[in-house]
Every structure is written in C-alpha cells, then in structure tokens.
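Before we start, here is the structure in question, set down as structure tokens.
The complex appears here minus one protein chain, its other protein chains still in place.
Naming follows writing order (A, B and C), and every chain is counted from residue 1.
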Amino acid sequence: MCRWLAYSGTSVVLADLLYKPEHSLIDQSLHSRMGVETTNGDGYGVGWYGSERDTPAVIRDTGPAWNDRNLRELADHIRSPLFFAHVRASTGSAIQQTNCHPFRRGRWMWMHNGAVTDFHRLRRSLSLAVDPALFAALEGSTDSEVMFYLAITFGLDQDVPGAVARMAGLIERLGHEAGVEYPLQMTVAVSDGERLWAFRYSSLRASRSLYCSAGAETVRALHPGQEFLRGVSEGTRLVVSEPLGGLPGEWDEVPESSYGVIQPGTDDFLPFVPEPV
Amino acid sequence: MCRWLAYSGTSVVLADLLYKPEHSLIDQSLHSRMGVETTNGDGYGVGWYGSERDTPAVIRDTGPAWNDRNLRELADHIRSPLFFAHVRASTGSAIQQTNCHPFRRGRWMWMHNGAVTDFHRLRRSLSLAVDPALFAALEGSTDSEVMFYLAITFGLDQDVPGAVARMAGLIERLGHEAGVEYPLQMTVAVSDGERLWAFRYSSLRASRSLYCSAGAETVRALHPGQEFLRGVSEGTRLVVSEPLGGLPGEWDEVPESSYGVIQPGTDDFLPFVPEPV
Amino acid sequence: MCRWLAYSGTSVVLADLLYKPEHSLIDQSLHSRMGVETTNGDGYGVGWYGSERDTPAVIRDTGPAWNDRNLRELADHIRSPLFFAHVRASTGSAIQQTNCHPFRRGRWMWMHNGAVTDFHRLRRSLSLAVDPALFAALEGSTDSEVMFYLAITFGLDQDVPGAVARMAGLIERLGHEAGVEYPLQMTVAVSDGERLWAFRYSSLRASRSLYCSAGAETVRALHPGQEFLRGVSEGTRLVVSEPLGGLPGEWDEVPESSYGVIQPGTDDFLPFVPEPV
Partner (left out) sequence: MCRWLAYSGTSVVLADLLYKPEHSLIDQSLHSRMGVETTNGDGYGVGWYGSERDTPAVIRDTGPAWNDRNLRELADHIRSPLFFAHVRASTGSAIQQTNCHPFRRGRWMWMHNGAVTDFHRLRRSLSLAVDPALFAALEGSTDSEVMFYLAITFGLDQDVPGAVARMAGLIERLGHEAGVEYPLQMTVAVSDGERLWAFRYSSLRASRSLYCSAGAETVRALHPGQEFLRGVSEGTRLVVSEPLGGLPGEWDEVPESSYGVIQPGTDDFLPFVPEPV
C-alpha cells in the first residue's frame, strides 16, 4: 500500500537518496513498480536522527511527496546518519498527518507497509491491548500506529525482535479468533537512533517486497559521479520497499518471514516467528 | 474553545448567516468576544440538510474559516433549512479533518463547544463504553467525537435528551472515579434533519455561553435591508455560541444546565440533568 | 497534463458523473489511460451553475481529487445542469488553488488541458497583452489562466470562437517571434452558464485527446441500472479528455483543430483556425 526507505550509515544529505536516484522513493510516490498500488500520493513522512541520535525530527504531511516543495527544501538541507522516509497509499483511512509514517515515541521511529486484514473489526480489541497509559497517545486511525504502540507495550525498549514478534502474535491470535484467516501483512522499519531493524512478514507467507542494499558499493553505485558517496562507510545500508536506480543486482531481497538488524558487520537476516501472547 | 451556529427554519443561503451579519461566525473565527480563546482558527466545518432532510452534507477543513475561499463559495451557493457551522480552537489535539465538527453518522449531525476535563486520562474508558460495533468509526482524537458516539450508543435515535443525559452521566461518573472534580463542559447541537436540539451544561454549572434568537424578528433584524429575510417563518431560530450582529437584546441566553428542541411553537428550555449510567 | 470533464444537459447530481462511471474522472486522477501523465494528483477543481445559471460556484483545492472527502460530499449533494471538473498534473508550476481549474470571471468558467510551450519565456509578453484593467486579476502562475484572460481581452463576452481564435493567434505569433516552433497545445472548455463551448487545437496538429458523448444514450448507458439517467434530455452531452466507462463506441472523438458549441440540436464541430492579432 505504501513504499518506504530506511538509511543507516555515513551521514548524507537526504536529497541524495530521496531525489537523485533514478527510481527514487519520490518517483515511487508517483509510479511505483512493485507496489499493490502504483500511486502513493496520500501523504508522506520523513524522520531523521541528528548527529546526537536522540529524539528524531519527524515531518509528515497529507499531500503527495512528489510535488511538495517543503520536502524538497528539507531534503536538500538536512544531513543525517539514520533516517526514514515513507510515501503512503491509503486504503480508506483518513488523509491526515496522524495517519502518516513514520510514527515516533521518544527516540523510537516506526514505519510500516502492509495491513492488518479487516482492521476495522480488530481495531477495538487491538487498541485495548495497548498499555492503558499509552492509549491516549493514539492520534490517528491506522493499523500501523496501533502496531507501533503494541510493540512498545510488548517491550520494544528492551527487546526489539521479541516485542515485534509478540505484536504479530497478538494480531494473529485476535485475528484468528475473529475469523480472519491471514491477519497480518507487514514490512516494518524501526529504530532507536543507534540501530535499525527491518522486518518482513505476512500470515500468508507472501509478504510485501523488501530489499536491502548489498553493501556500501550499492549506495555508491547509485550515483557513480557523485563525490558525496565516495566516502560512505562499509556498514552503510539502505532498506527499501523496492530497489532504487537501475541496479537490481546490487540489492538483496530480504527473505520471506525474516528480520535483521542493520549494523556494521552483520547483514544476516534471521527467521521471524510471531510469538503467541 | 470553539464557536458554533445552528440554524433551523425557512431555507436560506448559508452566506446570509455565516458572512453577512456584523459579528458573524466567520468574524468570530478571527476574533471571538466571549470565547475562552479569541481566535478560532484550527479548522472549521459546515453541515447542511437539503430539502429532503436526509443524510446531510458535511464539509470540514483544517485551515481557518476566515480565509477559506471554498467555504465562501459554498456559503454563497448552498441553500438549506437546517445547517450547522463550527469554528475550532484546538487545545492540543491534532489539526485534522476528523477532529473538526460537525460530526455525522447517518442522518445525525453533532457539534460541540467545551471539553471533557483531562480527556487524555479518560479517553480509554470512554472509548470502551462506545458500542463495540461503532468503535472503528472513531476517526479522530477529540472528546467531542467520543461524546457523539456515546450518545449514539445510549440511544440518540430513540431519545435525544435521554441519550445526551446518559452520555453526560457516564462522563461525570468516570471522571469522578478518576479524580476529576468537574469532568464535563459542553454546549452541544444535534439534529436528525427534522429537529434541532441544543444543550448547555457543565459539571461546574458555569457553562460556555449559548444564545438562541428570540424570534424570527431577530433573524430578520440581522439585515434590515435584506429582502431574503423578510419571509422567514415564525419558527425560524438561530442558536449560537455568541450573538451575531449588534443586537444583544434580541437574543435569549440559553439557561444554565438546560436543553431545548428548536421547533415551531416551543421555545422552552428544560432543565438538563445528567443521568447516571 | 490534466484531465477534464464538462457536462451540459438535464440537471444531475455531480457524483453520478464524477464518481459512479467505471473509468470516472476521479479514477483518471489516479491512473489516466490516455494522458501524457498517468497521475493527475496536483489539485482539482469543480465549478457548477445553479438553476439560475448565473455566477457559478467554483471549488478548487491543491490535493488529489481521489482522496478528497469534501469533494465527495459536494458531488453527492450538488445538482447542476452545467458543470466542469478538472484534475491537474502540474509540469512545474506551483501547487496552489489559484493554479487550479476551472478559472472563473463573472459568469464565465474556463478550463484547459495542454500547455503554452516555453511559457516561462512567453509569460511576460502574454501577460502584457492582457487588458491592463484585468492584469491585477491574475492570481496564479499558469499559462491556462493567462489564456483565459487573453480570451476575455479579445472579446469572449461577444464572440467566444473569435476570442479564443485571437488568443491562439497571439500565442502563436509571440511564440514564433520567440523562436518556439509549436507554441500552443490545448483542449479548452468555456461556458457562460447558458452554452458550453469545447476547443481542440495544437500548433503541431497533434492535440490532446478530446471526446464528446454521442448522444443522450451514452450518458444513460454509463449506468444502465440508474434511475436518474433515464430522463436526461436529448441534448445532454459530456465532453471529456478521455472516455468514461467501458463504452468507447459511444464517444465521438472531437476532430483535430476544431471547436463546437454543445447545445441541443447541433453537434457539429467546426474547424478552428487561430486568428492573427
């Protein structure tokens, strides 16, 4: 339904990754190739950590990314070592800032592509499972926001993969109890400013596309002529809903039902198994 | 926090009441005289019944009313016998269409000025009291929307004053249980297209201002020179957060803790007493 | 660059033509089939004459039509015998209400698909050719608005085809003087509330697509099951950038370099020849 991009590595100007690549995320907002929807024009968001990597800045707006001059201005002037960007295709929920990704709480950012099937039937029981102290923080009407707050409820601060597994497990249990055969479809990026985790999973085992750049060379190759990418570190990685540029060979598909932490030295994706709660 | 206007009577062009009076609602969006906030620039809404008085049209937007050209266009071209208009001053909840009034469900429209005190603490328990079948219809994050859905839950369709009394009773009970001394502050307008009800109440017995036009003469006097108001029926009434025009004597203050149905022949306001639930 | 629809005939609810047909204009805003751009998400506008057919109401907004709830509300509640609707794909000019179509002056409405080639080079000389008394009425930065004011300058009020021919002639002359080989590309709809004119022309003689419904049967056939279209008059016509529905046989392509007045009894399109000025 949506397209997203997460970057971690050497600090770069956002525009170098959001606008300059050939099939950039901004281009994907106008015509995505691999998405369920070809147009992702129902809002956008970008969130970035500064050099201190504490609370990220999050800008979200309800119009299309492709024609937003403020986004272009920001992208040209903001530099960050870890940032998220998301273009949204709504499947009916309201076009409003609070339904746009990334979501943030404290130093955490979260973005999602996919859906809780029949969310309108499950929304109440899922919302009740959110820590009551957090309930009033729900500002929008999306499944994605509830998923984020469930993950926080289930211990995102201590154990990211475990919290996401319990969130998924709860959705599947409540979904099945409500007669929904395949309750969850998701690719998720989450970060605390230090590390970046990516998840790909669906109850149906036919998850939305997700790719990770094969190495720093991929990022460099996006712009062979660009000085700025010469110096990116070896651990620099991009995780994207669909590959940028014209370089499919440089991207590794994230395996079905897996997750990984994007950090220097370890590109391994591990199996993702929802945990019953 | 907000200002509103409800009209019932002879069909008029909306602009005649929204723009032409001296201290019109649109003027109140820029500088209210009697409101808690002097500026009501955090969104607006207008809803109207057509001549068939079935499902009303509801237009809501997030910018100020005073500079909205589309609102002006509509107001100049729409004619209605029963319409609501609302200008919003947010006290923190998001600036989004789904937080703007009037709210609508089926043929019902609802708008509110006031607040549930400490709503962030009560939001979860109040939301849980909404009929589970309606929970997914909550799209925004305001107390006003939850109040509307509580009233529906408590039988708005059968008994408007009773449903609103039970809604208020629930808020007061849950508020008191949570240690909130004065949980509710409200003026509310609600209509099914046939009749218009107005409520003024607060737990503190110091409710937001509310006025009802004294008779068709008041509406006529708003524009002595205007042909269009010559022929309004005797039962025509305006209910407003603060008087329009320069004619304070022509407006009856709605009594503290009372409600009334605005219909031909009966201008009586009855005591409003929250009903424990 | 854009897609538009103009309707003239028996008064209908706008939604019946804007939303209900299979490949409706709203659907074309998301994925046009015949346009230069497949997405027309850079704003929209709708303008309609009331039963008095005097000054039309014009609603314009900067977001995509496909997700705009206010547009849907209006379309469901407004009935008109003559209306325009337009979805915009900007080629660089600002995303703002004053760049959205239709444009209006007095009782006249105007909308356009196409472009003045190298408009940034011609904008000054074209703007100077606008009647100086009208110059301050230019609020946006599009070629389309300047074209409208040139047509007014050249006598739209007295002679619609002549005024448009002189507008086109001026653009071609100034374009050629500036070294632009093919200065003009346009389909235009214009109305005074009584009659509807449609123009299709380009300097290159390869104009943007334009279709006219073959007869009242076409409009009826858009919704065989719909009661509302049974009674449309014989003179009812739709002019569209690309056909609605799945009924290509029912639409007549407007001939290259031609124009017509859409009125009962005469469906003839005449040759359009720019007039030197």
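Criterion: a residue touches a chain if its C-beta (ideal position, glycine included) is under 8 Å from a C-beta of that chain, and two chains touch if they have at least 3 such contacts.
Predicted, not measured: the structure shown is a model, and the values here were computed from it.
One chain is not displayed; in the complete assembly it touches the shown chains A, B, C. The chain not shown here is touched by just one of A:36, A:57, A:128 or A:273, and that residue is A:57. Note that of A:8, A:29, A:97 or A:127, the residue touching the chain absent from this view is A:97.
The chain omitted from view is touched by exactly one of A:22, A:73 or A:194, namely A:73. Against the chain not displayed here, subunit A makes contact via residues 50, 57-61, 69-70, 73-74, 76-77, 97. Across the interface with the omitted chain, subunit C contributes residues 93-98, 119-121, 123-124, 127-128, 132, 135-136, 138-141. Considering the complete assembly, subunit B touches the hidden chain via residues 30-31, 38-39, 41-42, 62-64, 66-69, 90, 94-95.
One rule holds in what follows: only the chains that are shown with their structure count from here on.
In this structure subunit B contacts its sequence twin subunit C using mostly the same residue numbers, the overlap exceeding half.
For the two copies, subunit A and subunit C, the CA superposition rotation is 180 degrees, given to the nearest 5.
Subunit B and subunit C have centres, each the mean of its CA atoms, that are 39 Å apart. Residue positions of subunit B touching 2 or more other chains, listed in rising order: 97.
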